[in-house]
Every structure is written in C-alpha cells, then in structure tokens.
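All protein chains but one are shown in place.
As written, the chains take the letters A, B and C, and residue 1 is the first residue of each chain.
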Amino acid sequence: MSYLKEECGVFGLYGENTEDVASSAYYGLFALQHRGQESCGIVVNDRGVFSSYKDAGLVNDVFTKPVLDSIGKGQHVVGHCRYGTTGNSDRNNAQPIVVNHHKGRMAIAHNGNIVNAFEIRQELELDGSIFHTTNDSEVIAYTITKERINSKSIEEAVNKAMGRIEGAYSLIIMSPQKMLAARDPYGFRPLCYGQRSDGAYIIASETCALDAVGAEYIRDLDPGEIIVFNKDGATSIRDHCETRPHKICIFEYLYFARPDSTIEGHSVHKAREKAGALLAMEHPVDADVVIGVPDSGLDAAIGYSKQSGIPYGMGFIKNKYIGRTFIAPGQKNREDKVRIKLNVIGSTVKNKRVVLVDDSIVRGTTITRIVKLIRHAGASEVHVMSSAPPFTDPCYYGTDVDSKENLIACQHPLDKIAEVIGADSVGYLNVDHLNMIIGNAPGEGYCSSCFGTEYPTRIPTGNRDRFEKKLGDSDESDDTEDNYELFIRD
Amino acid sequence: MSYLKEECGVFGLYGENTEDVASSAYYGLFALQHRGQESCGIVVNDRGVFSSYKDAGLVNDVFTKPVLDSIGKGQHVVGHCRYGTTGNSDRNNAQPIVVNHHKGRMAIAHNGNIVNAFEIRQELELDGSIFHTTNDSEVIAYTITKERINSKSIEEAVNKAMGRIEGAYSLIIMSPQKMLAARDPYGFRPLCYGQRSDGAYIIASETCALDAVGAEYIRDLDPGEIIVFNKDGATSIRDHCETRPHKICIFEYLYFARPDSTIEGHSVHKAREKAGALLAMEHPVDADVVIGVPDSGLDAAIGYSKQSGIPYGMGFIKNKYIGRTFIAPGQKNREDKVRIKLNVIGSTVKNKRVVLVDDSIVRGTTITRIVKLIRHAGASEVHVMSSAPPFTDPCYYGTDVDSKENLIACQHPLDKIAEVIGADSVGYLNVDHLNMIIGNAPGEGYCSSCFGTEYPTRIPTGNRDRFEKKLGDSDESDDTEDNYELFIRD
Amino acid sequence: MSYLKEECGVFGLYGENTEDVASSAYYGLFALQHRGQESCGIVVNDRGVFSSYKDAGLVNDVFTKPVLDSIGKGQHVVGHCRYGTTGNSDRNNAQPIVVNHHKGRMAIAHNGNIVNAFEIRQELELDGSIFHTTNDSEVIAYTITKERINSKSIEEAVNKAMGRIEGAYSLIIMSPQKMLAARDPYGFRPLCYGQRSDGAYIIASETCALDAVGAEYIRDLDPGEIIVFNKDGATSIRDHCETRPHKICIFEYLYFARPDSTIEGHSVHKAREKAGALLAMEHPVDADVVIGVPDSGLDAAIGYSKQSGIPYGMGFIKNKYIGRTFIAPGQKNREDKVRIKLNVIGSTVKNKRVVLVDDSIVRGTTITRIVKLIRHAGASEVHVMSSAPPFTDPCYYGTDVDSKENLIACQHPLDKIAEVIGADSVGYLNVDHLNMIIGNAPGEGYCSSCFGTEYPTRIPTGNRDRFEKKLGDSDESDDTEDNYELFIRD
Partner (left out) sequence: MSYLKEECGVFGLYGENTEDVASSAYYGLFALQHRGQESCGIVVNDRGVFSSYKDAGLVNDVFTKPVLDSIGKGQHVVGHCRYGTTGNSDRNNAQPIVVNHHKGRMAIAHNGNIVNAFEIRQELELDGSIFHTTNDSEVIAYTITKERINSKSIEEAVNKAMGRIEGAYSLIIMSPQKMLAARDPYGFRPLCYGQRSDGAYIIASETCALDAVGAEYIRDLDPGEIIVFNKDGATSIRDHCETRPHKICIFEYLYFARPDSTIEGHSVHKAREKAGALLAMEHPVDADVVIGVPDSGLDAAIGYSKQSGIPYGMGFIKNKYIGRTFIAPGQKNREDKVRIKLNVIGSTVKNKRVVLVDDSIVRGTTITRIVKLIRHAGASEVHVMSSAPPFTDPCYYGTDVDSKENLIACQHPLDKIAEVIGADSVGYLNVDHLNMIIGNAPGEGYCSSCFGTEYPTRIPTGNRDRFEKKLGDSDESDDTEDNYELFIRD
C-alpha cells in the first residue's frame, strides 16, 4: 500500500501589487510543513514566465537564500510540500508539476489521492503518453491538458477534467494569467482562501498558512467548487459539480491539521479538546493526573482534564532538536529511540495514577514504549486514552493508514489491547461520537472510513495486482499488455 | 559584554566494558543541546590515544555518521556543547580543548566563567605563553598544565589550579587513564554523575543526559569537589576546598535547565510550577484562561492555573520546524518573525481575559509582540506574569544577561512596564520568594545577583577597559604593556 | 540560438557476468567528461528494475560513493554527460531519460540535435502529450514510445521512429532485457562499441571510454545503423536506413573529441597534427619557436613544428586546479581571468618570433588576450595559426557554434583579423584541405557546414520565430495556437 502514501500541503498566491511572492510561499509552506516533510517546491509566475525550484527536504533546508533569490520576483506563486519517506526518489516526485504545453503553461499542486488513476493512466499510455512520475498528480495534469486541447479556457478544461477524475483532491493550478483553486465533490481534503491587505489572494490547505502571511480568512471552498482568481477578483464556478454528500476527512481534525487552524468553521484545537472531553465521559477513571503525548495528544489531554476534573500535568519533554538529519548511532532497540525523543518528567508521574492521552493508536509499538517509560518513572497506574477510534480499514483518500496486518485493532480484540501495550486500561473514542467534535449529525458531513464506516466512493481494485507483477519480463512479451511496470527505484 | 557569552553543557563517560563511547556522547550532548547550540565537540580516548572532532553547529548536524565513525572506538569520552551567536569564530572556540603536553595529554570541557581570567592570562603571556582562543577555558587548561609540571598526578594539578582560578566552573577533564569532574567552590553551575548498567560512569551538566544514555543518577557533585574516576571507581577529593557559601544559579531552575532534569534534588519542572503558583498568590487576577509562552513558560502556567483555579489553556502553536537554518526572507519587521514561530490558537483566547505566563522578561520586545498577537486574536484582557524577578544586573558567572541599557526593568519603573508592553497588568515573581521554589531559606544556597542581590565573588573590573582599546597600534608601542589585544574576528 | 546548445557523451554497457556496472559507467563518463560538463546521469538495470541518479555537475562531484552505492548492482547500464551553462535548470534536463510505460520501461541517452523536433513536438502536444523538458531527447523518447504501441519489439519501434526524426543523433537505448545503439543516417556524431574480457559489450561516443573500462574496440557504428545487444550478442539492423551521404562532424577531430580517441579509424591526435602540418605549408613564417594554446592547440602545434622545422616549445602553464567552482573575486576585466588560468613561460618566448597555434578562433576575444600576454612576456613577433577554418555559419547538428553577430570571421574581413587580435599575422586552415586530415576526398564523408559549406539536411525554420513569442499572453487567447511557450526558467 506504499503507493498511496500522500498527505500534502498546497499554497497559492495571486497578487497584483507585490513582487516578492516567493517569500510568501516560503512562509506559507513553512506553516504547512506538518502536512509533508519529504519534499517541497515553489513555482513563481512573473508575467507568464515560470521559475521554479523543487527538491527533497524541509522548506528551510531546500529554500536557502540563494535558491529563493534564484527563482526571483513575480506576481503569482504556487507552492507544495509533500509527505514521504526518504531517498532520492523524493526529488522526482516533488511538486508543483510544471507543464509546458502548446495551449499554455500550467503549474499544478495537489493534495489527495485519485481512485481511478490507474485506469486513466493506462488509457493515456495506450495512446502513447509518457509519465515521468508515479504520482496521481501527473495523471491529473495529463487529464486537464488533454481536455484543454478542445477547451476555450483553462477553467473549462479543469471543469471537464473533474468529471473524469474520481477521489480526493484539493488543487491549486496556475496558468500564465490566472490561478484556480478546486476541491473534489466530496471535499475530502481541506482548502480555503483569504486576502491580504495588499489585495493578494491566498489559497491554502489550512488557515494557519493564511495567518503566516498575514492574510484574513474569507472562507473554505465548497466541495466540488472551482474558484478562478484573475484581474477581476475571485469568481466561483460550480457547474461541473454533481450533488455529492460532503465528506471532510475527520482525521484532519484529530491529527493531520495544526491545532491553530480552523477547518470549515471548526477550530481544530477545540475539536481535539472535545474529543478529550468525550473520552472522559466514555471512559472515566480514578486518577491523579492527565498527561498528553506531545505534541498532538496535548489538546485532548486538556479536554479530558477539564471534563474529568483530574489535574492536567506536563508529563514529557520532547527534545526539540530532533530533525530529519538525526541519526541513531549504536542503537540496538527502538525503546532507546523513543527515550532520546521523549523524556518523562519524573516529578509529574511518580507514585501517581496517570491518564495518558494520545491522538491515536496505530501499530501500538510507540505507545507500548511510552507506557513503559512512565512506569519506569514510577507511575502506579497508566490508563491510555486514544482520541481516535480504532483503525480498522485502509484509507484511499490521500493518507497512509497502515495495512491491516500492522494495525493493532485488527490484530487483537479491543479488550486485550491494554494487556498488549502494558496499560491498566485503554479507551478509544467511540466512532459514533465523532460527529460531536465538529457538531454534525451522526455520520453526516465527514469521512471516517478508516474507522470502519462505509467508503464514499468505489475503491481502487483489480488492476492493482498487475502493478505488482515482477518487472523485467517486458521484452519477452512485447506484444502483450501484461507487462505494466510502474515501480521504479530512483 | 559580549565577551561573557557562555552557557554550556558538559558530558563525560568513563567506561571499561564498552567501545562505543562516541555514540553515548552524542546522545548525552543531544540531551544537553538546550545549554549550547553554537558548537559542539567530542574527544574519544582509546587506551591513551585521543581522537576528536569539533565544529560549529548542532550535535546532529556536526556528528554525522561518517564523522562519528571517523573518531572511532574508545573506552572514555568527553563532550561539550556551547552557546553562542553565529559566524566562523565558533569553530575555533569549540570545546573540549585538547592539550598535548610532555606531562601527558588532557581534554577539558568547561561550563562557566572565570572572574580572574584576565589577570591569569596576562601573567601567562608575560611569561611567553600563547593563547589560541579568547575562551576562559583555555586559561583553565593553561593553569592546570603549569601546575602539572610540578605535580605528581593530574588530580594534584587540578587541585592546585582550583586555588588559582576564581568564578564559576563545572569541569570534566580526561587524561589518558583517568577522568576528573570538578565543580567550583560556590557551585554556580550544576554537575552530577551516575552509572550505567555496564559499569560506565557518566558525568553531565544535567540529569536529562543521564536519562538519555540509560544511566542511573547517583548524586550531584558538591561545590568545590573533585571526583576522580579510574579503574578503582569514583573517588572524591575535597582538600583543596575552602568553606564557601553554596550559590547554585537560580536561573538554571527558571530557564536554563530542562524541566525533566533534577538539580540538587529539586525537579526543575516542579520549581517552575511553584514559581507559577507563587505568582498566582502574589498577583491574583480575574481571568478566564491561563496560557504559557512555549516552551519555557508552560510549566509555570500550569502552576498558576492550579493555584488560581483559572483553567489552563493551549494558547499557541510553536512551529517545530524552525531550526538554525531558518531565514526570514523579505521580512521587514520583527513582528512577522514572531508570528512565523508562534501562532495564537484563536479559539482559546477569543473574548477571554487571558493570563499569559512567561519565564522572564528581558528586553520586553518579544513579549510586546506576543501581547499584540493575543489581542489581535480577540483577547479582551492580557495579564502578563513573569516567573523570574526583574533583571537588573549583569551576570559574571557564565550566562549572558543583557546589558543594563537593554534591560526593560532598568529602563522603566516597574509600574510603567504594563503600559510599555501593552498589557493590562504585569506581575513579576518577588525576588524574596525565590528561595521557596527550591525550599531553601531566603537568600541561602543560590545566586540571584542578576536580580539585584549581592555578588558572591569580586567582579572582573579595571582591565576590562584596556581590553576595549583600539587595536592596531601595537607596533608603535612595542615596548609597552598597553597594547593588550584580545579581540579577533575570525 | 541558445536552444541548440547540446554536445554530449553517451555510454552503455550490456553485461552478463558482472554486477558492478555503475562503476564502469562512472569511468566511462569520466573519460567522456570533455563532451559535457553540465550534468550527468547513470541508469542501472538490475534484471528489469531500473535505478537511476542524475544531477547537475561533473561526474566525480555527482557520483560520490554513497550515490553510487545507492543505485546498486545490475547487469546493464546507460550513462550520459551533457554540455551546458549553469543554473538549476541543468538538473531537469539531465539524461538519460527514463520512460515508464505500459509497453515497457526504457532509458535513453542522446547526443545530437533533431532538426524537425519542433514539428514533432507540436504535433504530439496537439494530441495531448505533455513534455517535461525542452530537450530534443524527450521528443525522441516520445516518438519511440508512440511507435511502440503498435510494434512487436523495441527495435521495431526505434526503427520506425528513425524514419520520423531528422538530424543528428547517436543514441543508446536500454530496455529491461536489451540494449540498442543507433546512429543517424548521416552519422553526424560518433558512436562505437567494443567488448571487455568478461564478455560485456561497451558502447560509447569515443574510444577513450572503451580504454577507460579496459574494453577492446570492435568498430564504429555505420551511419543509420541500429545494433541490438541481447543474450545472443550484438546484431546489426540496417533496414530502416535510406542511402545518405556520410557526414561525420569534422570539428569532432579538430576540437570536440579527445586526442587519444580514434574515430572511424582516424586518430584524433594525428588528424590535429596533420592540420598543423597543413597550416605550416599554407602559412609559412620565419619564426624561432612554435607553441600551442593548451590543451587543444598542442597537437597541431607539434604538427606545425615538425613540418616547418621550427622548434616546438612549451609556451604556457595552465593552472590545473581550475574547476567549475572557481570564482573570480574582485576581477574587473577578463584579461585577469585568462592570466589566472594561463601563465606564459617567459624563457620560451622572450625576444622570440613566436608561432602560436590554437584549435580555432571563435569570437577572437580569448586569442586577443593570449597574444597580449605573450607580447608582455617579451615576444618580438606573434603569428597566430588556427587549425580550423573561419566559422561563418551556425551548426544545427548538436554543437553551439556562436551566432553570426559574435563570430569574428563574420564581423571582419579575414585580412583585418590579425590587426583586430593584435597579431603580426593570422593563418586559418583552408576549408578545402579539411579532407586531408582524415584522408577523404574533398568534401566527402564529413560535415563542415559551420565553415560555410552546404547543410546536409533542411534546417529548422519558420516556427522558430513563434518560439520566441512573448510569453504570458496565453490566457487571453486560449483558443488560438499562437501561444506556444517553450522556454522556462527553472
């Protein structure tokens, strides 16, 4: 399932009275860095001439002063940061993608995952097209370009393309003279826009990026909406959009998004506090202190503390100098690695009954180590609370929830998990209460399919097996279609 | 006063049954990184052969895998991390200092500041000695080496040298076959040791570094104590030590040390919580939420909240990707810089009366910007609480408290400071209550001279003016002593 | 004309009994480095799985030990080095190009320039294709892929594609199980192959790369020939090939190729010596010493000396530490830059009448500075001999002969050039004698169109103007074809 790894941040600025747009993209991406640390890129549009730079690495590693200077001035800009693992491959897959085409240049930044990417790609290749990456995003770029041949404008092409691609996508598309923002009809991934005092429009995955560049939030895009930014301001286009149920990813609130962001009118921090309060009602325990696992368990821990009346404490110090360059020389076991990153504040937990709140439990390995650390520091009891329900199913909409064989909730009955992770008790947020963290009706307006509810769309199937086919046989069967090779190591 | 900038972390390991000591130093220094981010160094002792590497930069930037491999195996190790600003000069001043001398090699790591360094240095130079750095630490190394000529052992030399040097110092000294730890007679800077399950002794500035390498804490060194680690274990030597009052730096508890460390039996986190609680009693206000400035204001905020009963809230998100390589392209004002680093969680403060707790107020510029951010996010009142008393005097013991002309408490009457920083009220911890955070008698056992109490030692005077003397005249007056030049740009 | 800049080196190895193919590519490209210093790349084929690395920079800067290790083992390999200028754009344009397609993966390395690239590209884009680079090489990759849809084998597809592309190309193409080498029907660019003692076939632009990996030269490819390397050995295919006159670029002998290479049976060094000898016959002078401009003027200088009987001398020392990282701080004029690189050996030229031999004269600026240096060192006369005829016309076959407005031979009558460059006399090799340096009949078997002879093919025209069209207008005229934008800065 490594093919699906994809959680990204997108940023766009459409300006008129500014030239220094690259630095705005820098700040915007820096604020969105939590959405993708693998690679990043910025494309500047200077009156139709595009300058870009993309590389593997964090925003402030990739965009040094000379690099920012080299991409120069402009009026509009698109940026992207991308989640991933490691290795050289990152550079090839970095976004935004720049397309140089007869019908006009285009830069495209994408957050999400397309469920019919395989079919579209196969069809295009049979027609002689060449792909340079294994990204869904290139499939989107191709689909738009194909439509553009017979379209009068780029918005018409995007509109048509949205009829062909299916799945989760929040897009920012820059043409020589316009900028487009688009969100898939289910609205799986967030996308909002605002305006700065100099008149520039800012589009971003989260409001924290608007804050970072001093822009005032206007609103989130509606699911299925396209907004065109040009000289005449921001114009909404909705005609391409069938009626679909709204399905914002609930895990954006629980984990992905930054607590200081507001998504569709709901404070992410408040949503997490509410999850913690709900946990306190669902899973009350007699305890002396509530602590959270830094950083994303802290909000819910505060909620649990307030609701239960059990004092909130600072349980850990997280070493803030850990970066991507951190190596772990001579470490034989992963317990040590956790200890390097997190150290328990002994005075908070010693001889105490501890409620330990985390954002979720995936494989269970990390929480097991943390419970051990707390016990070693002298806690008399440890009660683990997960502000997410148990993960039971893969996500097809742009996140990389682990495969079933690794998910602790798929491997053990829930009543055994406390034993497995060494806790006195474990509580998960009830999946039926997820609606309350954003004040919706039960099951309405959000996607929680990774927690076992129905998938909003068909899921990508069938052909996936052929993807996995052993490579290297192709010359022997040049006349068949069987040798579909997509995976490259580079 | 830039000459005094010096707050460092030291780490030593004396082992027998291990070869992989460099990685232990790596973890130890990584845990002590908050004490010094300018430069770092590791010296490994492999049966008397020393291998070292030092450079400007953070521990995990300097000590890459190839660098760690290149310094190789050994049984003992000394490490150091150093505070500072920027520039090439850092590399020259990096520690530990390695001395190759007829009487035996020595590596020395130092945290502190010597008040009679100028006199000793002048005397040594008049005798023909050459200094390679502007560090106090080199003065200490020289003094020990001079004594060593006529000493029977390195501990005798260190003992004699401690009779000559005056001021703040916690030292780790490695000879081919021994390791020494020493703390000045006042005990200004912390130093403790412990033991690992493989028998190795660990010496470190703070207990968090013992935790990082899995060692059990044994005890803090006493002021004026020397401990010799060799094949026979740990042996304490105290005969050099006159009776002096104990003077641990109180600001170690309030700011410098890591909250998960324990210094002289007191949890740093608890000390800060108590400071917060004291503030709540000294400066009660009617408010709706207590928030702390991340990271070092959070502990006291929890204390203030518990004592006052006003709910604790999460007020800010700190961007965790800020590193030393962060540039601020196109930023015209420093307000923007604060906003990039810290973003207010609007839902926490909007329409609320806010108590904002920080560890201290130095110049007042940062807190002014933070108050502004909170008001902009909709807070109705902002009451600022400083868990440190007002800074009024320079520190001569190894920290770089700013000069009087920059200290806000020296520039404005206390009752005007709320106005200056834009707050509704400001509260400082009462200097007379500092003793309570570590349970001492008033004024006993700690140094608070930067808050206006008496200096425990004479202070470095007189000659300082001559240090500042315009350089470049020396060839014209080769026969005078006046041309003392210490400052180099390199 | 900057679009045409393209002089490259290609290298391929098809092996069976070796795994360490990346290092062979490293040595091969290192030997071909003179053909392209901008960027380089290696693609390794490990039983059908391709691993690659490409970057801007010299071979030994890009291919560090960790990088070579990361691309791993394999049985076949393709490498490329590319000429260019500077800047980030280099990385995008680096080769080999890897195509991941339904019909099988392909890596392609190209040296040359296609004259109908614009037409093919336009046609493909109108059909919805997307290009990622501005390289001709991508046009070739696309053309082959399009043909592959309806071909039974990759060699059939390449064969068909060669019927569509026109111009100069030497290609190495690697599929999962085969390797193909192909040369355009005119044979503008060299391409040869050989075999190593372990059975591996080596294909390279020049024989010096065969030497570098210890392979024995077999033969040059014929113009228009395709050779397929697979388990059955090397098989030649010629059926795609119409009868065309052979047109090897004569400037390969005079300048591009390495003197130790042999092209189509002729030693490059000998060809240059002959050019020098011809110059001595065409332009005899009374002189005391013959010196060459290092490095590429030395061979012809030896030839001139032998023929004329005037002693050969060492006139210059070239600083061998000049690399691509050389900066020229504080240099106001370009004279200084030449002086840094080249210093005259005074004892060789002082009070002497000097014959100065260079490979060619392009703009005349460098030779002017060199003449000045020699006069400053005391030469009494300086006679400049160019072993190439005067440049008068652009090259459309993969080199970047400067534009007419910069060519000294287009700006001044030949009899004035001595005066312009400050020489006592100037001699160019007669264009009618070029045949003699490789023993051909006059005008037969080589291309000398940059020296004013007829172009062997049509030249790229018409549409080029539209390429230059001001960018950034495209959104206003989305329905026209006029907004062809190809140039990107990135």
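Going forward, a residue touches a chain if its C-beta (ideal position, glycine included) is under 8 Å from a C-beta of that chain, and two chains touch if they have at least 3 such contacts.
Just so you know, these numbers come straight off a predicted model, no measurement behind them.
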Self-check item: Left-out chain, listing which of the shown chains it touches
Solution: B, C
Self-check item: Sole contact to the chain not displayed, among B:Ser129, B:Thr365 or B:Asn440
Solution: B:Ser129
Self-check item: Omitted-chain contact residue, chosen from B:Ser137, B:Ser175 or B:Thr207
Solution: B:Ser175
Exercise. Check each of C:Gln75, C:Gln95 or C:Thr262 against the chain that is not shown and name the one that touches it.
Key: C:Thr262
Quiz item: Just one of C:Glu16, C:Asp61 or C:Asp198 touches the chain that is missing; which is it?
Solution: C:Asp61
Self-check item: chain C residues that touch the omitted chain in the full complex
Solution: 20, 22-24, 26-27, 30-31, 33-34, 37, 58-61, 63-65, 68, 208, 211-212, 214, 258-260, 262, 267, 269-270, 295, 298-299, 302, 305-306, 311-314, 316-317, 319-323, 325-327, 329-331, 336, 339-340, 343-348
Exercise. Go through chain B and note every residue touching the omitted chain.
Key: 43, 47-53, 67, 70-72, 87-88, 98-105, 122, 125-132, 134, 141-142, 145-146, 149, 151-154, 175-178, 230, 470-476, 478-479, 481, 483-490
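Just so we're on the same page, only the chains that are shown with their structure count from here on.
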Quiz item: Considering only chains other than chain A, in their present positions, which groups are joined through touching?
Solution: B | C
Quiz item: What whole-Å value do you get for the distance between chain A and chain B if each is reduced to the mean of its CA atoms?
Solution: 39
Exercise. List the centre-to-centre spacing of chain A and chain C in whole Å, with centres computed as mean CA coordinates.
Key: 46
Exercise. List the centre-to-centre spacing of chain B and chain C in whole Å, with centres computed as mean CA coordinates.
Key: 60
